[in-house]
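Heads up, this is only part of the complex; the chains shown haven't been moved.
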Amino acid sequence: MDEIDASQLTEERPVENLDAHLKAILEAIVYVTDEPLSAQQMAAALERPIDVVKRLLDELVEEFAAPGHGLSIREIAGGYKMATKAEHHEAVRAFVKKLTPPLKLSLAALETLAVIAYKQPVTTPEIMDIRGVQGASVLQTLLDRKLIAEAGRKTVVGKPILYKTTKEFLVQFGLKDLSELPTLKEFEELGRLSVSEPEPEPQAELPLETPDAPPAKNA
Amino acid sequence: MSSPLNFHLEHYNGPLDLLLDLIRKQEINIYDIPIAQITAQYLEYMQKALEMDTELSAEFIYMAATLIQIKSKTLLPRDPALQDLAPEEDPRTELVNQLLEHERFKSAAEMLHQKRVVEEAVWSNPQIEQFRAEDDGTPGLAVTLHDLVKTFQGVLERAKNRPVYEITNEDVSVPDMIRYVRAIFENESRHGVVSARELFERQRSRRAMICLFLALLELVKLQAVGLTQGDAFGEIGLKRLKGFDAAFSTETNLAAIEEGYQ
């Protein structure tokens, strides 16, 4: 192809290290971009000759094609994109499935769980009262995840079901027992102490690296 | 006399920081601090801070007292006989240890800072979403114990600020509900959009809901409140309009409405 000819013409001996450096950068760029980028786009942005960029990209494509690699760089839509090789998709998918995802809760579920944790045992109407929101659907989610359990019935009209947190709840939040729950007072103290030490506005550089920042004034 | 102090007073994260700066700037041997000199400089700093109206926290004052105490201890002549029996500890020792400890953590903080610099020059582009099965997509937040307390505190805060209308089932009227909506816009959501659904959900009786509905119609008619909807079939929101204040300027409007529903 033309590009190869062109690159051969301009080739010089000590280029090898430079090439390795540029190739590394190209690999990193193909990795970070989600949309396929063309050789032209990369060459222009890096201010390097298109033919060199093209040749190095093709080298990368070839290198990753080797069976020892699970990744590949493919030419798609006129650009280059990194992806896992199709032959390993099944293995990767099976692997991802086995990963236990961290405990994730919607805000509504978290609010309900928080109310139960601190007010237990507590009934649905009481929870709704505190949250100021109707709707008991999240209770089912929490029950399904075994974070809460029923704790008998309250002896008031209607005998509503009481809820409490479970052992699984303690495990998920790394608590030995419920007494380890931070109290609201402790939580508020964290905020109140802040009066003497306000969080700064973001911006400006640190005086860390300039220990002598502004010069001392003469008295 | 030339002051070694950095008069960007606020640079100091507490008195230990200030003392360390004094010691390091003047290349003083930290194991043999000239306590009189340092105390004088420290007090000079406090004086300047007061002149500049900078608020000094209690720990600065406490440190001043500590320094003066150490200074007076070093000035007091010691009983040589007693000294032989029980050699007295250098009164500066505790402070020096504290300063050294503080300095170590300052260096540690700087080290952490440098590590962040490196991490901010590095990017990762994980593709796990492509491999997650559609069914196990559990949207939500990964939560910690701290989130739990914070959330509970937020719920209580919200409950505290919620206008409480103890409306007994039979008494509630349309004007009651108009006042209720007005209170919400005056307290809870001065400029925001209130979810109509949530408002209805707060009601505890059928009658209250009907009155709320009629109240909203009246308010829309008076152009006190407008209805919004983000997209088709989206949530209906309530918004305060320009006519809001005018509509509530007199009680006559309410009285008229009340009459209408008798």
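Note that the chains take the letters A and B in the order they are written out, and that residue 1 is the start of every chain.
We adopt the following convention: a residue touches a chain if its C-beta (ideal position, glycine included) is under 8 Å from a C-beta of that chain, and two chains touch if they have at least 3 such contacts.
Just so it is clear, the model here is predicted, and its values are computed rather than measured.
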Seminar exercise, completed: In terms of the displayed labels, this structure file contains the chains as A x2, B x1
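Throughout what follows, only the chains that are shown with their structure count from here on.
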Problem set entry | Cα-centroid distance, subunit A relative to subunit B, in whole angstrom | 25
Problem set entry | For the subunit B and subunit A complex, residues of the former touching the latter | 1-8, 11, 24-25, 44, 57-58, 109-110, 113, 123, 125, 127-128, 131-133, 136, 138-156, 158-159, 162, 198, 201-202
For this session: Using the touch definition up top, name the residues of subunit A that touch subunit B in the complex.
Result: 31-32, 34, 83-84, 89, 92-93, 96-97, 101-107, 109-111, 113-115, 117-118, 130-135, 173-175, 181-182, 184, 187-188, 196, 206-208, 211-214, 216-219
